[in-house]
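The structure is given below, and queries will be raised subsequently.
The other protein chains are all here in position, but one chain of the complex has been omitted.
Letters A and B mark the chains as written, and numbering starts fresh at 1 in each.
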Amino acid sequence: MSISEAMQSAARDVLASGQVQRVIGYETGPHGRVRPAIIDRPEEAERLVWSADCTHNLTVYLHRALTGENGRASREAVAPPARVAIVVKPCDSRAINVLLAEHQFSREQVFAIGMACEGMRQGAPASAPEATLQARCLRCRERVPVVHDVLLGEPPSALPEALPDEALAHVRDLPPAERAAFWLSQFDRCIRCYACRQACPMCNCPTCLFEQEDALWVGMRIAPSEKRTFHLGRALHLAGRCVGCNECERVCPMGIPIGLLNRHLAETVESLYGHRAGMQPVLSPVTGMLSAEESAP
Amino acid sequence: MSTADGADPMYPLLGRLVSSRDMGREIKLLGVKLLNGTQPRFPAYAPGQFAFLSAFGIGEAPFGLASTTERGEVLEFAVQRLGSVTTGLHELAEGDALGVRGPLGNTFPMEAFQHKNLLVLGGGIGGAPLRPVIHSVLDHRQDYGQLTILWAARHPSLLIFRDEYESWRAAPHTELHLTVDEADAAWDHHVGLMTDLVRQVAPSAANTVAITCGPPIMIYHVDKLLSELGFAPEQRYVTLEARMHCGLGKCGRCNMGELLVCRDGPVFSMAQVGNFLESYL
Partner (left out) sequence: MKTLSRENLNLWLDGLAAQHALIAPHLEAPGVFYRPVQRAQEIAWEAGRPVLSAKEFLFPPSERLLKVEKRGPDVRLEASPSAAPQVIFGLRPCDARGIRVLDTAFVDTPPIDSRYASRRENTLLVGLACRSMGASCFCTAVGLAPDDPRDMDVMFSDRGATLAVQALTPRGEALIANLPLVEELGEVEPASRREVGGLPTAEAWKESYSDARWAKHGERCLSCRLCAYVCPTCRCYDVRDEALPSPPGEAHFERLRAWDSCMREGYRLTAGGHNPRAASGSRLRNRLLCKFVYYPHQYGPAACTGCGRCLDACPVNLDLLEIGGALQEAAQ
């Protein structure tokens, strides 16, 4: 049985048995592009696929799938599913831990179909078959999701030597003034579409700080000052939480190396606090929690 | 934006707040006069139209014109404090400058309503754009048939224009019925939703036009009920609000299906709206 077939079988089973009411996985669109698929019925399981084009981080759908916000085109309320199955790669699975630590949902609500991952190709979700693996995959040290209820595929017995992160080394070694100039010039290309934020599972504030109508922190202008504040602020908010799925960088139409900035902060948090996002369902040490008593005036 | 004479229709006229009085819980009735020498003058307007008020430094928002040209020069707006612009307007002192842009939108077809009975249903702050209809009818009483006003709010403190109820009731062939969802100790009128009040009043649809304004959910249910009571779509009018930013049919925001609330409305007959109303809820 191929891995795709094993995945289809697993999805069919959990839906048919009523263990879950919804499965979030991948399918191939009519033009050969892999995309997320959200299915409710066992018969739909045959749509699911697994390949080196499955680059999306599907955990971005978890919260809204579990609150019934999804699957609507009107104000009719839809009863949220009690449990959702989701296909996760090792990087995606770490996002589940981050979201669990932040009480976005409970462990019982998620059935993780873990994939032993051999990496995603450059150009995914519509890569050429001969394309090399993405740089992030060549650097990756995980092959087995840290959260899984079932594991599909064979993890390798030994890992190849990891590709060094040259881009990060370069940025890290720049003198502060040059590094600042580099990043600020990158942010200046931004068009404030917020696709990076929408694609990120960890960006889930009901109202984004950088888009508040009262413009308390950042105004509406699409101009350098606002763009820089957004990117720097978002990177700080993700420090210790980002799992390096690189969706932010993939979706950016302007080619801003957002993933690189997040990796730099992730490396900083790891070296200062020994914390790597999502290896366990624990909060990032850089995240503060305000209780009701603490925030009282 | 330019009008025929080249004026930019996004450019507000400068006015002064001449009166700001409490009308209910977090509701004020603002009176605005254009500054002396402001050109062009605020054009004559008719019931149904709205204008944008600018709380300079915060922004602008659309409000139904609650006054009539006939009754005076002061432009009146009922403003409920809900967000940043309405808070800014509430915090203005009498004498402060503010901006006015309008009149915008279409009007109630008052001529077509003549010699008909009118059923006016106002829920909460939604009563504000209906007040000019009531005033027009009262000021031309012979031209219209029976006037039945149903006025509702969640709580007595949210009923608007309370100081006018007596004058409304006193007019010939005019009835006023009140209801609140939740009463207070002093309340001795009907308690219940607008739809309950409609069922109690049991208005006849014969030669009658109904005009409704209120929260979207109230409009939806009242409209369904009026339909059941025999009011044909052409006999049911609504005036709608939507979040707007230009009021001129440019910014694209206020659409209800293919209709723009700012340009094709805010006054609609249900014959026009059809099942677009669902997309408004």
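Annotations for the structure displayed:
Going forward, contacts are C-beta pairs under 8 Å (C-beta built on N, C-alpha and C of every residue); 3 or more make two chains touch, one makes a residue touch a chain.
Source: prediction; values computed, not measured.
Of the candidate positions B:58, B:74, B:138 or B:171, contact with the hidden chain is made by B:58. Even with one chain removed from view, chain B keeps its contact list with that chain: residues 1-4, 8-12, 14, 54, 56-61, 80, 82-86, 93, 95-99, 215-216, 241-243, 245-246, 248-253, 255, 257-258, 260, 263, 275, 279-281. Where chain A meets the omitted chain, the residues involved are 29-31, 33-38, 56, 60-61, 69-75, 125, 189, 191-195, 198-199, 207, 211, 213, 215, 219-223, 247, 250-255.
The rule we apply is simple: only the chains that are shown with their structure count from here on.
Rounded to whole angstrom units, the spacing between the C-alpha centres of chain A and chain B is 47. Within the complex, the chain A residues that touch chain B are 74-75, 213-214.
Note for the complex: chain B touches chain A at residues 83-84, 278, 281.
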